[in-house]
Every structure is written in C-alpha cells, then in structure tokens.
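One protein chain omitted, others in place.
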Amino acid sequence: MSGNMLGKRFMVLSFGESHGRCIGAVVDGCPAGLRLSEQDIQALLDLRRPGQSIVTTQRKEEDKVEILSGVFNGYTTGAPITMLIWNKDIISKDYERVLETPRPSHADYFARLKYGGFNDYRGGGRFSGRITAGYVMAGAIALKLLRETLKIEVLAYTKRIAGIEARPLPIETIREKRLANEVRCPDEEAAEDMKRAILEARSSGDSVGGIVECIALNVPPCLGEPVFDSLDSDLSKALFSIPAVKGVEFGAGFKAADMRGSEHNDPLGLVDGVVRPLTNNAGGIVGGLSTGREIVVRVAFKPAASISKPQQTINVKKRGVEEVVVTGRHDPCVIPRAVPIVESVVGIVLADHAIRAGLIPPVLKGEASS
Amino acid sequence: MSGNMLGKRFMVLSFGESHGRCIGAVVDGCPAGLRLSEQDIQALLDLRRPGQSIVTTQRKEEDKVEILSGVFNGYTTGAPITMLIWNKDIISKDYERVLETPRPSHADYFARLKYGGFNDYRGGGRFSGRITAGYVMAGAIALKLLRETLKIEVLAYTKRIAGIEARPLPIETIREKRLANEVRCPDEEAAEDMKRAILEARSSGDSVGGIVECIALNVPPCLGEPVFDSLDSDLSKALFSIPAVKGVEFGAGFKAADMRGSEHNDPLGLVDGVVRPLTNNAGGIVGGLSTGREIVVRVAFKPAASISKPQQTINVKKRGVEEVVVTGRHDPCVIPRAVPIVESVVGIVLADHAIRAGLIPPVLKGEASS
Amino acid sequence: MSGNMLGKRFMVLSFGESHGRCIGAVVDGCPAGLRLSEQDIQALLDLRRPGQSIVTTQRKEEDKVEILSGVFNGYTTGAPITMLIWNKDIISKDYERVLETPRPSHADYFARLKYGGFNDYRGGGRFSGRITAGYVMAGAIALKLLRETLKIEVLAYTKRIAGIEARPLPIETIREKRLANEVRCPDEEAAEDMKRAILEARSSGDSVGGIVECIALNVPPCLGEPVFDSLDSDLSKALFSIPAVKGVEFGAGFKAADMRGSEHNDPLGLVDGVVRPLTNNAGGIVGGLSTGREIVVRVAFKPAASISKPQQTINVKKRGVEEVVVTGRHDPCVIPRAVPIVESVVGIVLADHAIRAGLIPPVLKGEASS
Partner (left out) sequence: MSGNMLGKRFMVLSFGESHGRCIGAVVDGCPAGLRLSEQDIQALLDLRRPGQSIVTTQRKEEDKVEILSGVFNGYTTGAPITMLIWNKDIISKDYERVLETPRPSHADYFARLKYGGFNDYRGGGRFSGRITAGYVMAGAIALKLLRETLKIEVLAYTKRIAGIEARPLPIETIREKRLANEVRCPDEEAAEDMKRAILEARSSGDSVGGIVECIALNVPPCLGEPVFDSLDSDLSKALFSIPAVKGVEFGAGFKAADMRGSEHNDPLGLVDGVVRPLTNNAGGIVGGLSTGREIVVRVAFKPAASISKPQQTINVKKRGVEEVVVTGRHDPCVIPRAVPIVESVVGIVLADHAIRAGLIPPVLKGEASS
C-alpha cells in the first residue's frame, strides 16, 4: 500500500480519482519564497487538459486548479502546497461494465483483485491517466522553481508516433515549434503525418503509440545521489509512473548496447573554461550524476489500451470468454497530452535533486524576507 | 547526499569502496525465519566475481562473503543483516592519475567535483562496478526469500552483445543453458559469436555493450503500489542503479511505440481457472501491477568506458587537452558479470513488493517458532 | 523543510493554515475495506471544536469535515484519503501586530526567521493549535480501524489541571465519565475544582497548564519496531507534535527514576492462560514492545502562551523592548480540547504499528470483495 509519494526533499503526494470529487497533489518541501499563483500552474495544466483538439479525448473538463494551502501573499510559505481540480464532466455509467468484463491491457481486473473490490473503478479510478493532472500541478511548481533559481529549462516534445519519427532538429527549433501543432512535434512535416496516422487509427477504432523525448537544459553538473538515488534511477522511476510507459532510455540508450567503447565514450573538453563532455552519448548523465550537458531522455508509450475494436476478455461473473468493445471518450493517441506530463515528472525529479545537492536553499531570497 | 538505501520494506543499504577495506550491504526488513548461510550468498556472488574467465577483468578477488549480524542458528532473526567481502587484490597506483586526467565517460571528474575532492577515487571508489557485489549479497537473500515463500524464479541471461542477438528460446532452455558458457547466453551459437566479438574488442583495446534480459516466473498478480511505487517504476529505478545501464524496457518495450492498440493489447483469458493475459506484450505489468504473467524486462548496457585506446580528456591541473590511455584490469564487456547483478536487483524489488503486498509475513513459519 | 508527514505505513500528511482556506490531512496507507463516512470523523472532530464551552476559546467554527478522496461506496479504497475543514470565522486583523511584536512563548518570531518572512503568520499559521484538527481527522480513521480490527480502545482524559489532580479511578469510570463534563475529567469533584481554576485564570487574563493521561486497552503484545521505531519512541514523537506539550512519560514515568529494580520490575504471570506482566509500572511497553497490558502515557502541557496580561517582548522593527497584550480569542486552558488530540495521535501511531506488525492486512474482509 501507500506508494503515492514521490521525492525525498521536493515531495509530491498524489490524491484523487478519475470520477471522484477531485484530482490533486500536495507538494511538501518546496522552498519558501517562490512567487506562485494559480495561473502559473494553470498554464501547464491547460496543455494536458482533455478535449483540446481533434486528436484527443472529447471529455470536457475545465480543469481549473485551486491552491488550498501553502501560498500566502503570492509566495510559497515553506508549508505543504495542496492543489486540486474538481471533476465535473463525469459519465460514470460507461464504466460499470468493467466490473464484469475488465478491459484488456487496462488495470481493471488487477486493481479489483488487489484492493478486494473496494477500489473506485469508475473511469479507471486511481489508474486513470487523469491522475497525471496532479503530476502536472506539482510539476508546474518544480519547473518554475528550477527556472527561477537555476535557469533550468525542460523541453519535451513528440519524437515519434505510429512509426513516424521527427528529424533531429536544433534546440531552438524544438523550443519554438514543439507546441505549435496538435501533436506537439517540432518537425512540421512529420507532425502532419502523425496527425493523419492518429485520425486514421481513430476512425478504425484503434490507437497508436509513440515516443516522447525530453531535453533538460542548463542542468548543473553533479545532480544525483548514487548509488541508488542516481539521477537516471530517479528519473526513470518517475517516468514509469506515467500510465502507458513501457521503456525509458538516456542518450544513445538501447543503441549504446551495439556500440564500442571507443565510439560511445564522450571525450572531455573545455567549454567556456568548464570541463564538459564534448559529445553526449551519455544523455547528460554519467555514473548517476549529471555532467553539465543537456539531459536527453526518451520515453516509449504503448498505444492507448482503450479501443473500440472488439477484443477478447473474460466475463468474471460468468467465468467465460466474452467480446468487449470499449466505449467512453478516449484518446486515440496519448502522446500529445503526455508531453506536459513528461516535462512535469522530469521537473519534479530535478527539483528534488537540486535541493538535495544544496543548490536551492530552504528559503529563496525575496521581498518578504525583510 | 545519502542515496545509498533501496526499498521500503526489504531495505538495502550499500557501503564500501572499490579500493577501501571492504564492500558490503545491510539488509533491514528481511523476515525472521529464513534459513540462511554464507554459502547461500556465496553462490550468486561467485557468478559476478572478477577473474572468472577470459572475457572478464583479471583482478583476482576471492570475494568471500561474511555475515556479521542478523543470522542466528542458521536463520534470519528479523534484525539487520550485515554482510561484506574484504578487498584484497588492490592495485591503487593505477588510479592516481585519474585525479589529473579523468577518464572519459567515467564519473571520475564529476564525483570529485561533487564531493569537493574528498571522495575515495581509487578504482572509482563508490562509482566502481565492484559496488554491485553488495547488491548481489542483498539480492541473494531476496531471491532465496522469494523462492522459498512464493516459488518465484528470476532468470537473467545475455540477450545481445556487440549487435549479436540470441534467438528467442523456450524458458526451459534459458534456465538450463544460460550459465553454461562464459557469456551467459543460452543460445550456444550466438554465444560463440559473442565471445569472439568480446575477445576481438579486447585485442583492439576496445569494449562492447549489450543487453541483459530478465524473466521472473511465478510472480503473483497485484505486486506494485501505484501511482509512484509501481512495479515497473521500482524495477527501473533499481536497474538504473547498476553502472553502465542506459535503457530499460518491459515486454514489447520500445517496439510498443510503433504498435497499434489492437495489436499490442493482451486479451484476457482463463488459464487453469485463473484470469490471465493470453499474450504478454505488457511484460507482465499493467497499470504498475503484476498480472500473473512472467515479468520480462530488458536492460541496455553501454560498452565499458575503460578502454586502452587513446582518448581525449582534460588535464584538470594544466587545464588543457590531453590524451589518456586507461590501464588497469578491466572487463572488455560487462554483460556476462551483469547477469547475476540484474537478477539481484530484480529480486530485491520483488521481495520488497511481495512484503508490501502482505504476501510474505514478518515471521516465516519454521522450526524455531515452537 | 518538509516535516509534515507522520508514520511509515499508516501515513498522515498535515496541511493548511489557521487563517488560510482550510485545515486538512491526507491519510495514505489506510487499508481498503474500512467502512467510513464523514460522520465517523465528525464525531471526534466535534470534541476538539472551538467554542464548545465556557472553558475554551470563543472562535466559532463549524469545522465540518469533507472527504475529498479515497472513500467510495462508503468504504476506504486503499487510495489516499484527503480530508479538510474550511476556515470560516477568521479575524485576521488581530494578528498583524505579531509581525512587529512577536508574542512570548509563541513561535511567531522564530517561524518568521525560519521561513524568511514568507510564512503565513495569521493566527499562528502552521504553528496554530488549529492545525491539530488535521491530526484528529486522521486519528478518527486510525481509531476506527483499530477498534474494528483489533478491538483496541484508546481513552484519554484530563488527569491534572492547575495542580489539581484526578484521583485514580477504575477504567470503567474513566470510560463512562471522562466526557461528562467540560474539563473532561472523570473525577467529578476534581473536575469542578479544575473548572473553577480555569475560569479564575481567564478572569485574571492568565492561563493554566495540565496533564492528559491516555490509556490504550486491548493493545496486542509485540507492537513496536526497535531499536529506533520503538513503540514508546514513536508515541512520544507524535505526542510532542502537539503544540504546548513539554513532557511525556510512560507507566511509572519520572517516578521510576527514584525506584529500585525490585520495586519497579513487573513480575510475569499467567492471565487467562497468557503470559502478562502482573503489575504495570512499565506502562505497557518493555524494550520498545507492547506487553499486552494497557498502555499508559501521560502528557504534560504548558499553560497556553496567549494571555492578556502584559508581557515583555521585542519590537523587531524598532529593535526595542515593548509591552505586549495578546488579544484574540484564546483558550485559557488547552487541556480539555487536547483530550481528543492525544487520542488521535496515539491512535495514528498504534494503527501504523499494528499494520507494520502484520496484524491489519492491506484489505479488510468485507462485502465489496465478492
């Protein structure tokens, strides 16, 4: 039980259910003195809101965040920050059938088994992608904290959807274009193809998977607390907490397995008088520590499990095989909405480690401290 | 600081340095009543001992484990189990040069920066692969606990080295053949090619990477504590704590990103009267919970960073570019010795989660309890 | 930072500020399947509500609890349980002066210093006794869980106020009479004297302290996880988290220091066929483990710091000595309202340890599990 907290210093507790009263998060450990308003959080939350475009679910939720504690006179106080959105557009009758015919590749059956049938199964309950709204609330704070104290910038974008891959692009293009289209891919040509593939999958009652790449810039060297709280360890843990993630790799990643040392090793050089790897096959992390190079991580998402094509499942009451057609309002492709979620969890982990490394103090310098 | 503990219930603390007095681990949270001797641990430790074969480092270490606490009359007592091996075959003079010319793609430079120059740099200190001997000590206990209480079996083996991949094989063949050759690959033909590739790399002063696959059998359903302590989250965190790991994927993994939902989803069926996914693209984990199917995880290792080919680095005293040739006794390929390490950390995480799920009690039934 | 969580398995996160939007708590780790409604929590919360009687503060708060997550169809689900009360009767103008003239023996000055002036100082913010409403919400769940699974009963009552001590009484009398008067003392005669002393102190603009005794019945033996998470260690930690507590003792407590071993030792006997200490100088805990006897703990509270008598403080702007008269609506004696708070934190710690000892499973047997 009770695996709902992430982080050791910048700690996030996730609460709420897909069709319960609300979805939220508590952040404990955010330094005092960060200027923070609901608007700061809303901006990122809007990027993952459902019903935004034709490539996403049509569930209509305003998802307007409220801060219930931990902020006073426009600044964080050092106390726990409780945030939530109220659930409004709930259609729960769609979901009662999952009790009898659990959806394949969903947690329906196993959640019910684990919690003795007491879990809130409506809309997937705690296993819904909607839970990640809480990750984004916490992530928005973390990202603002990183930006304002260390100028760290975290940029995620769609790298691949349905086998269509974005070309490698300069970071400036990625920054500028990544949110310019519905699929959040900075390669506009690929984006068009991806969009077509998504719509085609939807129209055939199917779904497609993809890859989100996330690049963190200006990360100072030496974040990470080996041996077990290595930076890559904690990033991967957080990333696998996003529903539908099936793989995580840094830098050259799985390709590194086929390389030779002489090919993969990143020679050290002096960049602006500072020792840095000159190439970045490592993806910015060596020995569990950041190297001062950009962190590059890729996250593989399986295709959304909710499809309207008929699938085989078991009727758990009748104990027999049955066909199921998943109705409800679902994303044919989760990748575009996963982009702000990936940014958020990367932000949470980096904030946690920046605090652990002593790079962000318990109280930020600011007006109130007079 | 202080990221040296893994697990919430079956907790492992890692201590020791590559060229210090010893390498060890403390396990806190192992149930009382597990029959345990040093031989139980030694068997797995021998599989990762250096100097075993021509494809590994020639450092000669006996690596004989001693249990210092927590075991009484042949059984665990419920108290912390402290274990260590003494370091003996230490040649530290090889390493003093890393202070001046840190090795590319090693942690030398960043560790020194992080710890203000106070870190034990000899042999990589805490960043050495030798630290994983402690993982194996703890892992041996975890694996025995899983085997004896839940009949869980964890089988890792070499899936790929230097681009040569083992064919898919039945689990019986994997179990029987995986330790039958020096590269620990159950596909004997591929094993021969892998061995040749390793020796060829060594003779050219280079190294090669690869992939370890790990299969856990008989894992009961519902292990995992979402949302953040999902089973895949905790497995990936532990796996990325092994030096040189650059990617982790479950089931179809990165391939899932290119699949359609209708193709990837695992239909539910009845197997011996129990609801189970009939295919296993999920790799045994859905929604962060085990499904009762075998867990399948693949771990990508970069090629060993220690190569004798000349590489560019920075002389940190002279602040200038310099060529470095890494001497010392190193593995041209870490994959064969990584096999027991992967098994160990998977075992630790499964033991932790089996205890969390209430499947292993604080005291095992046994003779002493009369 | 971030010391707002209590417990390892039954975990409580406290949030909210005295004059912020709300006061609340999240419980993570409550087993699934506990029947729970807002009424269950409200009953205990009503016992600590302000404005109940003439011996307490006159702040009028309805303190009506809302459950925001973690309960479904009348049962806990195993997910985090978020609860809160909204703050309504806030008069914050009383408090702005604490910025300039911090109140003696309050945290005003030190909180401001610690959080760089960013803390919500209104009404004491996080340092207000009102924060303990969150302890009571969590405690109500813990106490219900203990009652329904293990028949544990936790009874706190006023032992002493203003030097007036209740006579030792049989447990039945304590149970029956402890809530029968405004001071929550089961010795009716002493209760009258206590009440008079409180009113006398109030009328002279002063306050009085006292002692709460808490008795936990039916606690099974062997709760506690020595060496550091001993049952007395964790109980005392939780009790000192209640504002104004200055001392904690178990059983004979400080008197034990003057006793001889032959006098203090509790001989072992057979009670209903079970080995038990025949006397209870130990207060139910030996070696950090519960003994099966009732747990007896006494908690000393200092007199409330808010008094209307003039006191010396420092004007932090003028850097000079100044006289301060604390206005606002305060308790002349916190003891009566502390009774449910002491019960609550004792309940939280016992629930945590009962779960740790494996005596309460992750899922309770119940109707839903069919």
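The first chain written gets the first letter, and so on, giving A, B and C; residue counts start at 1 in each chain.
One rule holds in what follows: contacts are C-beta pairs under 8 Å (C-beta built on N, C-alpha and C of every residue); 3 or more make two chains touch, one makes a residue touch a chain.
Quick caveat: nothing in here was measured; it's all calculated off a predicted structure.
Touch with the chain that is not drawn comes from one residue among C:31, C:80, C:139 or C:283, which is C:283.
Annotation: of C:166, C:307 or C:363, C:307 touches the absent chain (contact as defined above). When the whole complex is considered, the residue among A:12, A:85, A:304 or A:357 that touches the unshown chain is A:357. Interface residues of chain B facing the missing partner chain: 1-2, 4-5, 9, 11, 13-17, 20-22, 24, 26, 28-29, 31-33, 68-70, 72-73, 75-80, 82, 84, 114-120, 125-126, 362-366, 368-370.
On the side of chain A, the interface with the absent chain consists of residues 357-358, 361-362, using the contact rule stated above. For chain C, the list of residues touching the undisplayed chain reads 1-6, 12, 14, 102, 104-107, 109-111, 113-114, 126-127, 131, 160, 162-163, 201, 206-211, 221-222, 224-230, 232-234, 236-241, 243, 245-254, 256-270, 275, 277-278, 281-283, 286-291, 300-307, 309, 311-314, 316, 319-321, 356-357.
Rule of thumb we're sticking to: only the chains that are shown with their structure count from here on.
Note: centroid distance chain B to chain C, computed from Cα atoms, is 46 Å. The distance from the centre of chain A to the centre of chain B, with each centre set as the mean of the Cα atoms, comes to 27 Å.
Along chain B, residues 357 each make contact with two or more other chains.
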